[in-house]
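Removed from the display is one protein chain of the complex; every other protein chain stays in position.
As written, the chains take the letters A and B, and residue 1 is the first residue of each chain.
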Amino acid sequence: MSENRSEIEPRPPMTAAPYAREAHVALPLVLLGAVLVALVSLPFWGDGSLQRTALEFFYFLALAQAWNLMAGYAGMMSIGQQAFVGIGAYSLVVFAEDLGLNPFLTIPLAAVVAMILALPSSWLLFRLKGAYFAVATWVIAETVRLAVNANIDWLGGGRGRTVRSLGQFDRHLREDLGYYAGLALALIAVFGVFFLLRSKTGLALQAIRDTENGARAVGVETRRTKRIVYLFAAAIAGATGALIYIVQINVRPDAAFSINWAAYVIFIVVIGGIGTIEGPILGTILFFVLRDLLEGLEAWSMLIFGLIAIVMMLFAPKGIWGVMNAHRPVPLFRTARKLPARFKADEGEA
Amino acid sequence: MIAISTALNGILLGGLYALYGLGLSLTFGIMRTVNLAHGDVIVLATYLSLLTTQILGFTPLMSLVVLVPVMFCIGYGLQRLVLNRTLKDGMMPAVIITFGLSFVIQNGLLLGFSADRQVLRQGAVETMGVTLAPGLTLGLFPILTLGVLLVLIFALQAFMGRTLLGRAFRATSDDPNTAELMGIDGRKIYGLAMGLAFAIIAVTGVIMGIRSNFSPFDGPARLIFAFEVIIIGGMGSIYGVLAGGLILGLAQTIGGAISPTYFQLAGHLATLGILAVRPSGLFPETIEKG
Partner (left out) sequence: MALLDVENISARYGLFQALRGISLTAEEGETLAIVGANGAGKTTLLRAICGALPASEGRILFDGEDIAGQPASQLVQRGIAMVPEGRRLFPSLTVEDNLIIGSYPKRKGVWTKDKVYELFPELVKRRMNRGLDLSGGEQQMVAIGRALMSNPRLILMDEISLGLAPIVVNQIYRSLPDISAAGTTVLLVEQDLNRALSVSDHVTCLLEGHVELAGVSREIDRQALIDAYFGASQ
């Protein structure tokens, strides 16, 4: 009820900016600033284990944001993002080991490689819809995994390869550089999605989410919009893949192309809240907490993750963030466009 | 002779793959959604058969007497109690729920049966061969598998074409809202369709377990094969499943004959190739809506 009441209150005339500044816009900004300061300074006050956990948090957050943009906004349910994580990992191997580039420079290059390979993959995938799209993304990921695994000796086959050139860095320097690269990646993912959603593309995405055919009918280039999103998500996953293996050093195809990358990320978004920017952030935090709680339970923990995803979909399909928002909406990231008050008069009586 | 033998073995392997695809094709044809736990449900059926043979002393094929009704009820229950709740929200919830279910089944089986590979023992029929010509011997059980597949396909086709309930299945698939106006309760139809798919999966699971050993994590690969069968054959088409299975089996066997490492890869590439040139498969039947 409380949200309805606020809608009835008089609003400024429509000449105001579409994102009218409201009183509680300041709080999220202060919060965001504080979190940023804490994260940037973390290597100076946190210990190594906290720093490693934070880095892991960053790359799961980046993957979750990218997946959420695809699934939650563009209606493309992918279970094959591990293809691009793996491609990113092997880009690191090729650029750093074979071509002798600085491993950290390979992170943006991995994003580019992933994006280039995502293009032909999108030609195939965009012929399919819904659940078929989902399984096809997986088939493509499996195809790439098997191709790398079995047929390319140069990449080390099933045993994979080690990024030896990382040995040139002092361990602390490597961890710090990795940490900041991860922070940058997470920020790019979060704010990339944020600005994409507030752009014209974002408007097109919302139209597609509401009704794809309708959007097409009014001239939204649905294919182009979806392709932008797909390539963006591939780039984020590619960069993440390179980053992950800068930390882990040994690249093996079964691990780099593991379906678990997709599974954890889907779990994160589902539990946090699909179709919002805040959801994946909250989801990543919850995922880390849960994983900590369930540590050592092995099979039980995976079973519980699966059960939680099912229960969430049945009883809180908008995730924990959705549940919180239902009581008191506090969007940290304002991407929703509000209907001008004059179109809303009729809603009150319904 | 090697070429003929490879081709025949590919076709026989395709029989098994078509069985994987049959249940998935049925549910996709009617509900337009993919059960991502399809492969894991096949493996679950195999383990349930193993359990039945251990507890009741049945042979695996005898265990079907218990397994088929039990699996039907599990499928019906899953659809009516879980998946039907999310119908109005599009395909995403069902996909995520079955994805979650996949992890529940895999890890549940791991906890219950350990990661050791197991096998269903049916006896002599497993290893019997049929010699067609000198140097050309085919396994008897793979031939039987193909026979079971053909029987199931014809039975399913007759059910869909000749019975009132089968027509109601097709009407619901075409247009659930108008079907409702004919007195057809779509939710019940969906439940029955999933039950039927699970009953077919029971047969599939037992055959798979007799033909090869299995472990709790074999499901995802089965799902992918089933999916490829449908992509190749055409969505929602029962005969397409037969064609899709045979082509996938042939592709894998031919790939495997070139190099063992090309076995699965050849199947994936065949699928992606079909997707590139004929996105609706070789025998499309489903009428695309909106």
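By our rule, a contact is a pair of C-beta atoms (placed from the backbone, for glycine too) under 8 Å apart; a residue touches a chain by one contact, two chains touch by 3 or more.
Since the model is a prediction, treat every value here as computed from it, not as a measurement.
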Per the touch definition above, residue among B:Leu48, B:Met92 or B:Ile184 touching the missing chain: B:Ile184
Among B:Asn9, B:Ser173 or B:Gln252, residue touching the chain not depicted: B:Ser173
Missing-partner contacts on chain B, residue numbers: 164, 167-168, 170-171, 173-175, 177-186, 285, 287
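One rule holds in what follows: only the chains that are shown with their structure count from here on.
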Chain B residues within the chain A interface of the complex: 28, 32-34, 36, 82, 85-86, 89-97, 99-104, 106-108, 110-111, 220, 223-224, 227-228, 231, 235, 259, 261-262, 264-265, 268-269, 271-272, 275-276, 279, 290
Chain B-facing residues of chain A, complex: 71, 75, 77, 79, 123-124, 127-128, 130-132, 134-136, 138-140, 142-143, 146-147, 149-151, 213, 259, 263, 266, 270, 274, 299-300, 302-303, 305-310, 313-314, 317
